[in-house]
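All protein chains of the complex are present and in place, except for one that has been dropped.
In order of appearance the chains are A and B, and numbering begins at 1 in each one.
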Amino acid sequence: MKEIDKLPVRNRKGREFIEKVGSGGLALTSIIGLVFLLILVYQIAKPTIIDGEEGEIVAATEFLPISDYILKWDNPSVDEDGNLISEPIIIQLAWDDENGSHEHEIEITVIPQRNVKENIQLNENGVDTNEVTVGKKTKFFIYSTLSTPVSVHQISGPTPAANETGYPQVNTFVIQSDVSTVFSNGISIEESMAIISWCLLMVMILVYIFPNEKIIQPIASISKNHQIIRWISLVPFLFFILYEITVIRFFIVLNCFIGLRMLANLSEGIFRLSNQMKPLNDRILLKHSIVNRDGLMLWAKLFFLVSTFFIPLNVHIPFLTERYQDIFQPYSSGIRSAFYGTFWVMGIAMVMAIPVSIGAAIYLEEYAKPTRLTKLIQALITNLAGVPSIVFGLFGLAIFVREGGFGLGFGPSIFAAGLTMGVMAMPIIVLAAQEALRSVPRSIRESAYGIGCTRWQVTKDHVLPSAMPGMMTGTILAMSRIVGEAAPLLVVGAFGAVLFDPEPFAALTDGNINFTVIPIQIYAWTAEPGHEWHAMAAAASIALIAVMISMNSIAIILREYYRRRLNS
Amino acid sequence: MTEENIENDIPPSTRKLDIDGDAEIHIDGLDLWYGTKQALYDVSLPIAKNCVTSLIGPSGCGKSTLLRTINRMNDLIPICRYEGKIVQGETEITAKDADLVSIRKNIGMVFQRPNPFPKSIYDNVAYGVKLHHKPSREQLDSIVEKSLKRAAIWSEVSDRLHDLGTSLSGGQQQRLCIARSIAIEPDVILMDEPCSALDPIATAAIEELILELKKDFTVVIVTHSMSQAARVSDYTGFMYLGRMVEFNKTEKIFSDPDQELTKRYITGRFG
Partner (left out) sequence: MVPKIQFEDKAHIFLFLSGLSVIFITIGIIETLLGESVEFFQEVAASRGWFDFDIEFKGLMSQYGMASGVFLLCYASMILVRKNPNLRTKIPQTMVLLPPKAVFALYLVAFILFIYFDNILLGISMFCLIFTWKFIADVSFDDDFVQQKFGLQKTLFALGIASFSLAITTNYSGALGEFFFQSQWTPTGSCPDRRSLCENMSFGINSLLFTTIQVAFGALLIAVPIGVGCAIFLSEYAQPRLVAVVKPTLEILAGIPSVVYGFFAFIYIGPIVVEFGEYAFTQGWIDEPPNILNPINGAIVVGIMILPLIASMSEDALRAVPNELREGSLALGATKIETTVFVMIQAALSGIIASIILALSRAVGETMAVTLAVGTVAVFTTNMFLPAQTMTAYIAQKVSGDLSYGDIGYLTIFAVGLYLFFITLSLNLLGNKILTNFREEY
């Protein structure tokens, strides 16, 4: 008998049991996260499905023999001729009694005249009617003598506060969209320009993929002028300066730019080939002779894909791009000003943050000797990344918004907001860029030094292209994080209700500087009483999350693209 | 001779299983695969009781794999599967429903790199005991002292039992790990290249320890160093490419091996 076995033994079954319980518990904790997520998603999505009249008729008691419930619709559900404008209004009454549960549906027709009334009676024998006709803006009642509560639930039709067109309807999604082709409403000049730009892009993409003899020849004839074409490609940007920027114009300009650039590079390639007396019908040769072919193709495909939704298909989401906040009709509100506001704030933030951040990252990784100054900067960056966002807001308030002291006096404007968000994004982008730069293998740098490059040449031509995918991914991810931040903008002075398009440079031109961004809009709408506003807040949340998801997806696509290129 | 020529000369796994005395463990026809790649081919050998059995062979021949199969440590690798039998007394170690906890209690393991827990020296040794038993304070103290003495490290650490185990030198850490394993009084101690991460002085100490340990335990040691095998073990098994080429008493293997392959390895022609 071993010495040790003389000791009391720990129960083997007990240990097994603990093992099972333990692993079960751990699996459970992992599932809890999923449960949280599902509840969260459900609770955000649910309010966006509009519900109409909902309530309960209190049970009748001896002190209250008849319990009443008020109903009223603001707008008619049929037109002058008695035709339904939209879906019929149907409400369902449900109650339990000793015989079991009962349900009854009543169709309500609201006519354009006022003061037409018809009440509904409910007793042990049930409901006395299946259809009522009432006037608009006229109160009518359900009277119940039941001693159990009755639930009232609207199944279809416009909500009681709906407008003349019967919007919104029960069980519809708050955000409406419709897809139409651009031809359906006739064509304006701008729309035809849009189509042309889209077609140009499509043609150029096809030419790049399948360079055909018949197309190459005419291009070859103008290939001498490729430099001129390159200059022409910049012309569309004048459009931006002269006219206001809208989504459609944005795509027109960029599609034309990319298309013309592709044309210019293609003709340059052809020019060079013909100078070298090489044949033009060799596809592979042609592909390799085009400068920056892959990059152009990537952007071309990206823009083509996105502009397809806007130009030929004309996906139309008024919630995003047309409607402002509507005090009287919450359901008719939109986040147009918030959407543009976010766009501009992010744009300014990017322009400000990216060069400085990447510059700082390059300095820290490539140039700086490990002196105390460098270590200090590194420590500061790491700690800045953990500072609460509201502190950045305070910083922005005192420096960018305010006039006195150190303030630059931009006022609570988009410009100040953009700068503040840029400052906030800086540490994150620096850290991401540093990671990307560190992941470039040393051999690349060493071989570049070996052929005699200066440090900047090594960085610019060898290290940066290698690190670019990581940097772009990190930058876009940082930006998508920033998009969701509301606290600093609250401090800088974003408004909760802005009813016009924001002017990005109003701070510099003394225009109207009020602005808002999507998260602030959500915040403002959540704080409003009434579940219609909550439904709109939920819809805006969905829009915000959609924006973030698309940014993340772009980051992932870019990362995969560059990864394939590096590995091929 | 090139590798390819050697390949053609590999004899099938030996089944010569003569040992003096009882076998603590019988390994019988063990085949093992990592995924689709076979790592052990029909390996059979006895592990003699209270003796040191060493497994030698060039890198990748499967000695560590074989060793880890004995106490079912290979179960940690999901793509590993095997067929065959390993039996210790009444227990079939390779059975599907075998109780891994008690198998590993009876078969201890010392690893290539010393891996003391981030606990005190005392707690390191006491860990195994407290897993399986409920000793009182005094009982635990005496077990710890006894194990550390047996592992020839008591004199060096008796005054600092509550220092971190990781604060010891490499050789001391390995002896601590040995003490930890013997504290629960296993029948067999498996050692997977225990000295490869140590300096020569520490190695010598461990080898001396092994010779002491075999009085009470059965030891199986995997080693890269033939001289170590010659110094320390009673029986030696030479493995090559997953096969047990030859298994015999150590003197026989190192002076007059039966197999040509063994001879070539011993004399340093390859590996």
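Everything that follows uses one rule, which is that a contact is a pair of C-beta atoms (placed from the backbone, for glycine too) under 8 Å apart; a residue touches a chain by one contact, two chains touch by 3 or more.
Here the structure is a predicted model, which is why all the values come from computation and not from measurement.
Student: From the listed residues A:Ile89, A:Val134, A:Val170 or A:Ile522, report the one that touches the chain absent from this view.
Tutor: Considering the complete complex, A:Ile522 is the one touching the chain left out.
Student: Which residue from B:Lys105, B:Arg175 or B:Arg243 sits in contact with the chain not drawn here?
Tutor: B:Lys105
Student: Which residue, A:Leu280, A:Met426, A:Val440 or A:Ala467, contacts the hidden chain when the whole complex is considered?
Tutor: Looking across A:Leu280, A:Met426, A:Val440 or A:Ala467, the contact with the absent chain belongs to A:Met426.
Student: Touching the missing chain, which residues of chain B?
Tutor: 71, 73, 76, 100-105, 108-109, 111, 113, 115-119, 127-128, 131-132, 177, 180-181, 184
Student: Extract the touching residues of chain A with respect to the undisplayed chain.
Tutor: Listed in rising order, the touching residues are 15-16, 18-19, 22-23, 25-34, 36-37, 39-40, 43-44, 47, 355-360, 362-364, 366-368, 371-374, 376-377, 380-384, 386-395, 397-399, 402-406, 423, 426-427, 430, 454-456, 459-460, 480-481, 483-487, 490-491, 493, 496, 519-520, 522-523, 526-527, 534, 537-538, 541, 544-545, 548, 552.
Keep in mind that, in the parts below, only the chains that are shown with their structure count from here on.
Student: Going by the contact rule set out above, which residues of chain A touch chain B in the complex?
Tutor: Against chain B, the touching part of chain A is residues 2-5, 7-10, 12, 15.
Student: Going by the contact rule at the top, pick out the chain B residues touching chain A in the complex.
Tutor: Residue list for chain B touching chain A: 99, 101-102, 129, 131-135, 139, 143, 183-185.
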